[in-house]
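In this view, the complex is presented without one of its protein chains, the others remaining in place.
Chain nomenclature is as follows: A, B and C, assigned in order of appearance, with residue numbering initiated at 1 for each chain independently.
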Amino acid sequence: MGKLFAVVVTVIALVSAAIFALHTWWLPPDISTHGSRIDRQLNETMIVVGILFVAAQLALAFFVWRFGVGSAATARPVKTFPGGPTPMVVLATVLVGIEILVLTFVGSKVWAGVYQTPPAPGALQIEVQAEQFAFYFRYAGSDGKFGGMHPDLMSDANENFFGLDPANDTTARDDIVVASLVIPVDQPILLQLHAKDVNHAFYVPELRIQQDFVPGMVIPLHFTATTPGKYELVCTQLCGLGHYNMRAFVEVKTRADFDQWLKEKAAAQ
Amino acid sequence: MIVRFTALIAVVATATIAAPRHQPAAGMISGKVTYTGTLPKVRTIDMSKEPNCVTQHPTPVTTQDAVTGPGNSVRYVVVYISAGDQGAPAATDTVHYDQKGCLYIPHVAAMQVHQPLEIFNDDPHSHNIHPLARVNAEWNKSQPKGAPPIRTSWDQPEFIPVKCNVHPWMHGYFVVLATPHSAVTDSTGEFSLTGLPPGKYTVTAWHERFGTQSQEVTIGGSETKTANFVLTARPY
Amino acid sequence: MSTAVLPPSTRVPAAPVVASGGGPRPSVAQTGVWIGIATISMSFAALTSALVVRQSSAPDWQHITLPPLLYLNTLLLVASSGTLEWSRRRQAPAGLLATLALGLLFVAGQILAWRRLGAQGVFLATGPSSAFFYLFTALHALHVLGGLGGLVYVQRRAAALNAAALYWHFMAVLWLYLLVLLTWLNR
Partner (left out) sequence: MTHGVATSHAPPRPQSFLRRNVFSVDHKVIGRQYLDLALVAVVTGMVLSWVMRFHLGWPETPVPGLGKLAPTGAAGGVITPEYYLALMTMHGTIMVFFVLTTAPFAGFGNFFLPIQVGAEDMAFPRINMTSFWVTLLALLVLLSAFFVGDGPPLSGWTAYAPLSAVGKDAGPGQGVGQTLWAVSIAMFCVAQLLGSLNFIATTLDLRTKGMSLARLPFATWAWFITSVIGLVAFAVLMPACILLILDRVAGTSFFIPAGLVISDRLQPHAGGSPLLWQHLFWFFGHPEVYIAILPGFGIVSQILPVFARKPLLGPRVFITCLIAIAFLSYTVWGHHMFLSGMNPLSATLFSVPTLVITIPAAIVTLLWIGTIYGARLRFTAASLFALGFVSVFVSGGLSGFFLAQPSTDIYLHGTYFVVAHFHFVMGVAAMFGIFAGTYFWFPKMFGRMMNETLGKWHFWLTFIGVYCVFMPMHYLGLAGNVRRYSAFTDDYLQPLIPLHRFITIAALFTGAAQLIFLFNLIRSRFRGPKAPDNPWEATTLEWSTSSPPPHDNFGGRPPVVSHGPNEYGGTGGGPRDYVMQADPQ
């Protein structure tokens, strides 16, 4: 029975670890300037954790194999672990402690690099409105100014997702509102996240970025995309029945394509 | 689809049986609804969130809250008898409301209280139907692909906005009326109310953005009276 | 019965046995009340921190005028603590009855205070300040009612008197804390 246990645990540990190691399922390619640091942090954690995982499971398997008895009859004297609990305490504290120090030290720099730095001065500012169950994006238009948002004017029925007041507010008249996030490549982007109704989240796996929308708060989020293409933005915070289908496309365009797109949209206003 | 077809047959059959109504004289009111003023900007609906629906529309779809036609005609105006109704038999045919290509078809559905209403999902994905009722009981249900049609009816007269939260641009109206005499204007802004016994009627036209207008019409016998409406449009 | 020989490391030394008579042993009921006090304190601490967060989350904190009746109620509750202590020390059953009566008066007074506020148009949902006021006073009143139940129970089982008294004094202390908090917030 002990040998069977050992074999099963060993097989489970090795197969599980191998699938991780072979990247059978893995992160999509990174398209952001900051993502490589997150990936490196994740890879390093994976290696350390992987070693600990395999070592712990194999130690368990080996001891069970070695010290199991078929029936209660065997009268082999028991042995205490050499040195008692002290080596265990030292091992755990030192190994895990060092890991914690390293991970915290490196990891908090990565985190700070994404969330605790101000956006680049020339960042393109885009407002994001999250609602049940779609994202809408607003560009300032030709005047470079965003019109004010008025909750009492917000209406899906009138396609007024941001609650703009073009009748009285001239800065709102040229605001461009679209359902896809279109951004130029290699340009710092600053999003201002608004939520209209409940909590939502902004998650683009390829961009290695995620942030909750919280009603009543405007949360800034900045990043730079490096590869043109079409990606999916999904909601990761439970927001109601349509949560699974709350998405938008992120289109990263070359500078020229983006300018052309913006011009067309502005003309349509 | 089979269920729907059967339902259609049933409706037709019911209508046929009910047709030879014992009515000595029945008049008709018809007319056209137009607008004056500045229309709100027609916006293209951005359906990019749901690629299924984008591909269903070869040309981009525009907003349906102010659809106009040739000669300043206005579509989706509900014209109905708001006073003078003489207790006509209740409408029993089923009103169909479809969700197709991430639009409500028709955009505005008029029906009588207690008239059967059937809601279908013809799209290959889920919708939720959320009638924002205030007087009637509000409800909000998803209809995934493959789910049976939703059969329901309304108890009180009310103009009920309908929305789909999964596709926020989807917007329509259930106009629930006390009278069986109602019509929704077509793409040329025209309507006709039929089967009206002689009497004095108040005819009301309602549009979701351009408001309400009424006029009195008297039907003497088997005649057709004209009632035209001119609504005022505002840009915002 | 023979005992097996064990590795020395596994033996646990016998506990030092506390000699009986080394002072009054706290009763189990009192332990229970102390744990209850810890729990109730934690709940009110959580609500206090909720209040602090809520106060800073939006500039909509409006000040309400606390009904002066509250101060009279405070006197009643503190007095009831006094009568209970008198009853406990002197073994005077009348003190217990007085405590019960004062406690009931306190609850009645709190209800009256709510009505006074209501007459001013200040209700639970009027604003964050009034919401916390009603919430704190209602939760405290519920706990006081529980304490009154305990005092009634003591009429039947005198052994629980010390525990009930502990709880009752805590109710007074808790109320003083809440009063200071509410007064300070609406100063």
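Rule of thumb we're sticking to: a contact is a pair of C-beta atoms (placed from the backbone, for glycine too) under 8 Å apart; a residue touches a chain by one contact, two chains touch by 3 or more.
Quick caveat, the model's predicted, so the values are computed rather than measured.
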item: Where the missing chain makes contact, among the chains that are shown; value: A, B, C
item: Residue of A:Thr33, A:Gln210 or A:Thr226 touching the missing chain in the full complex; value: A:Gln210
item: Among A:Gln125, A:Thr171 or A:Thr236, residue touching the chain not depicted; value: A:Thr236
item: Residue in contact with the excluded chain [from B:Ser30, B:Gln56, B:Thr92 or B:Asn140]; value: B:Asn140
item: Where the unshown chain meets subunit A, residue by residue; value: 1-2, 4-5, 8-9, 12, 16, 19-20, 24-28, 37-38, 41-42, 45-46, 48-49, 52-53, 56-57, 59-60, 63-64, 67-69, 71-72, 74-81, 84-85, 88-89, 91-93, 95-97, 99-100, 103-104, 107-108, 110-112, 114-116, 131-132, 151-152, 154-157, 163, 196-199, 201, 203, 205, 208-217, 219, 232, 234-245, 247
item: In subunit B, positions touching the absent partner; value: 125-126, 128, 130, 132, 138-148, 150, 161, 163, 165
item: Hidden partner interface residues of subunit C, rising order; value: 1-7, 9-18, 25-26, 28-29, 31-32, 35-36, 38-40, 42-44, 46-47, 50, 53-54, 57-61, 124-125, 127-128, 131, 135, 139
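Here is the rule we use: only the chains that are shown with their structure count from here on.
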item: Closest chain to global C-alpha mean, per-chain Cα centroids; value: A
item: Chain centre separation in whole Å, for subunit C relative to subunit B (CA means); value: 62
item: Rounded Å distance, subunit A centre to subunit C centre (Cα mean); value: 46
item: Residues within subunit C bordering two or more other chains; value: none
item: In subunit A, residues with contacts to at least two other chains; value: none
item: Residues of subunit B that touch subunit A when the two form their complex; value: 43-50, 63, 65, 125-126, 128, 140, 142, 161, 163, 165-169, 171, 208, 235-236
item: Residues of subunit A touching subunit B in the complex; value: 131-135, 156-159, 161, 166-167, 178-180, 240-242, 245, 247-249, 268
